[in-house]
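Structure in structure tokens, see below.
Removed from the display is one protein chain of the complex; every other protein chain stays in position.
Going in written order, the chains are labelled A and B, and every chain counts its residues from 1.
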Amino acid sequence: MFHRFLPKEFNFFDLFEKQSGFALDAAVQFKDIISKGDLSEESVKKIKDIEHLGDEAAHDIIKQLNTSFITPFDREDIMALTKEIDDVTDMINTIVGRMTVYKLTKPSKEMAKFADLIEESVRLVVCAVKGLRDLKHSKSITDSCVEVNRLENVGDALRDEVLAELFEREKDPIAVIKWKEIYQDAETVLDICEDVAHVVGSIMIKQA
Amino acid sequence: MFHRFLPKEFNFFDLFEKQSGFALDAAVQFKDIISKGDLSEESVKKIKDIEHLGDEAAHDIIKQLNTSFITPFDREDIMALTKEIDDVTDMINTIVGRMTVYKLTKPSKEMAKFADLIEESVRLVVCAVKGLRDLKHSKSITDSCVEVNRLENVGDALRDEVLAELFEREKDPIAVIKWKEIYQDAETVLDICEDVAHVVGSIMIKQA
Partner (left out) sequence: MFHRFLPKEFNFFDLFEKQSGFALDAAVQFKDIISKGDLSEESVKKIKDIEHLGDEAAHDIIKQLNTSFITPFDREDIMALTKEIDDVTDMINTIVGRMTVYKLTKPSKEMAKFADLIEESVRLVVCAVKGLRDLKHSKSITDSCVEVNRLENVGDALRDEVLAELFEREKDPIAVIKWKEIYQDAETVLDICEDVAHVVGSIMIKQA
């Protein structure tokens, strides 16, 4: 009942959905960039703009947190959740930045697989975050979190396979340096999605 | 007195000893793998299985934490301790995974030194964690933590020495890329052990 009296800005659920929405925007734009091998200034700027919006959303949450007496769940969980969602968007932006600097404009089948996994995982993260609004239907949260964990394992195996192949095939050490970092970064996005899922899962258990 | 009435599952000390025990199992198995240069599927699977058990132990602690009203020390310290111990096992597993992907099957004297340091340090971590059970005899905790810090410094020096030698001797850049990462990872295990020691030390001081 009480939350009816709170001003609209106090709605952390709206803020979290907004923030995770930007992470998904980044993942979708990333997939587009990778599938086309399009690292044009315009495409890269799109990702940067999304990252900037995500940053602002994170700031709004922290500002809200620092000025709210009542929060829907523990303050440290709100902090952790914002930080991890922010890290997802940041990492995607970092990868695109690195690919630009390294001039990795040739489409790579392997990266396309990672981009698919990342989009799928971030979509599940959005689901899990949405689920926090109504913990009575917690099954959808649990299902999303389990699937995010599974995708992280798939990502691990993909990275191992791709790196083994890279070291086998690529004779140019400079190319190895570049691609090794990019593939490891791509897998890191899935790690961070798993971190978000852990935070959501732990909030869910506490509220149960 | 009161803890007598708590159900058995509430015993965080047992859970922490179990979890740190898996970290030690991983360190022992790691030393075995390194000394034999044995990256067979069977050996690697052993480490993975231990990492999986460690994961489950960490989950048990977090579940316990999220459903307990009374905890033997601060909730955030319990979280931090579980996370750091988990990171030890994870990092050892990561190294073995990387060595497999990079096909680094030739035994290396340098890695053997790291494996010794790691086993020694994790053994001390287990001691320190055990000490939490009875803070009246805190000297053994302090001694273990001091020694873990010392081993981290030894590891730092070893990494510097080994990397300098690698850059001096190894002319194949691909080999440099691989070994540099593995040696830095090995030193990271000792860093994480030091992080565990810090958490244990800070719990000890607060309870004093």
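In the analysis below, contacts are C-beta pairs under 8 Å (C-beta built on N, C-alpha and C of every residue); 3 or more make two chains touch, one makes a residue touch a chain.
A quick note: this is a predicted structure, and the numbers were derived from the prediction, not measured.
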Quiz prompt | Contact with the hidden chain (one of A:Ala112, A:Ile177 or A:Ile205) | solution = A:Ile177
Quiz prompt | Those residues of chain A which, in the complete complex, touch the missing chain | solution = 62-63, 66-67, 76, 97, 100-103, 173-174, 177-178
Quiz item: What residue numbers in chain B mark contact with the hidden partner chain?
Solution: 76, 160, 163-164, 167, 173, 176-177, 180, 202, 205-206
